[in-house]
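The excerpt is restricted to a subset of chains, each kept in its original location.
In this document, chain identifiers A and B correspond to the written order of the chains, with residue numbering beginning at 1 in each.
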Amino acid sequence: MRNYIFELPFEVRDYECDLQGIVNNAVYQNYFEHTRHKFLLSKNISFSELHKKGIDAVVVKVEISFKHSLLPDTPFISKLSLKKEGVRYVFHQALFSIDNQTLFASARTETVILNQGKLGFTPELDAIVQEAETLS
Amino acid sequence: MRNYIFELPFEVRDYECDLQGIVNNAVYQNYFEHTRHKFLLSKNISFSELHKKGIDAVVVKVEISFKHSLLPDTPFISKLSLKKEGVRYVFHQALFSIDNQTLFASARTETVILNQGKLGFTPELDAIVQEAETLS
């Protein structure tokens, strides 16, 4: 199993389920995004504060594998690891059941940093990646 | 201040904010709905399980007052009280800051129970209302 460096507990909310009675596929991206932003916050980096300074983390590619449908009232754990590939910050993420026995979904998300609209990077984020790569 | 009988902690997620940089108005209904459903769950009543039995709680009217905008990364407490007026179950709800000093929004939500599509009621819910009215 991948060495995840951050975990966040979640619980399915009824309004996130669609007419099939399961969490709608698009909502998984909400879960994954919120996990990334909470990870950054845990490193004192605020996505919204960055944006105010003209620095935007932008998703350029996402791949999601849906393994088991998330059902109403289900608690789950969202896990994350982070690497850098060229100018891209690549997040590997997964949603597991509380007992870690069920993988609901996994995702690979490539992001870039736009600084005042131009491809850039942030020393703070690079420090985190270096720390992350050491851990994972 | 109203005597609330249930509280649920929340935190603003970035994807819930719109281009004004504040939580979108529609998302408040998500917060209020999730609070109602978690309150019911705390009484062993599952909204989704009720639906499978053909019993649906349906909102017929909602009034929301928006007092202070909820901003990114903000934690808050959602509070709820419940009364019965005729066939309607009426929820009074409010979102407060953690220190209880700021009221972000309040709502009054009228719901009815549809049992197999017909206006009905559930003994379980009535027992909760009776308990709620004693408390509040």
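Convention: a residue touches a chain if its C-beta (ideal position, glycine included) is under 8 Å from a C-beta of that chain, and two chains touch if they have at least 3 such contacts.
Predicted, not measured: the structure shown is a model, and the values here were computed from it.
With 2 copies present in place, identify the total for the complete complex.
4
Quick note on the criterion: only the chains that are shown with their structure count from here on.
Fitting the CA atoms of chain A to chain B, what rotation angle results, rounded to the nearest 5 degrees?
Rotating chain A by 180 degrees superposes it on chain B.
Express in whole angstrom the distance between the two chain centres, defined as the mean CA positions of chain A and chain B.
About 28 Å separates the centre of chain A from that of chain B.
In their complex, what parts of chain A are in touch with chain B?
13-15, 17, 21, 30, 33-34, 37, 41, 46-48, 71-73
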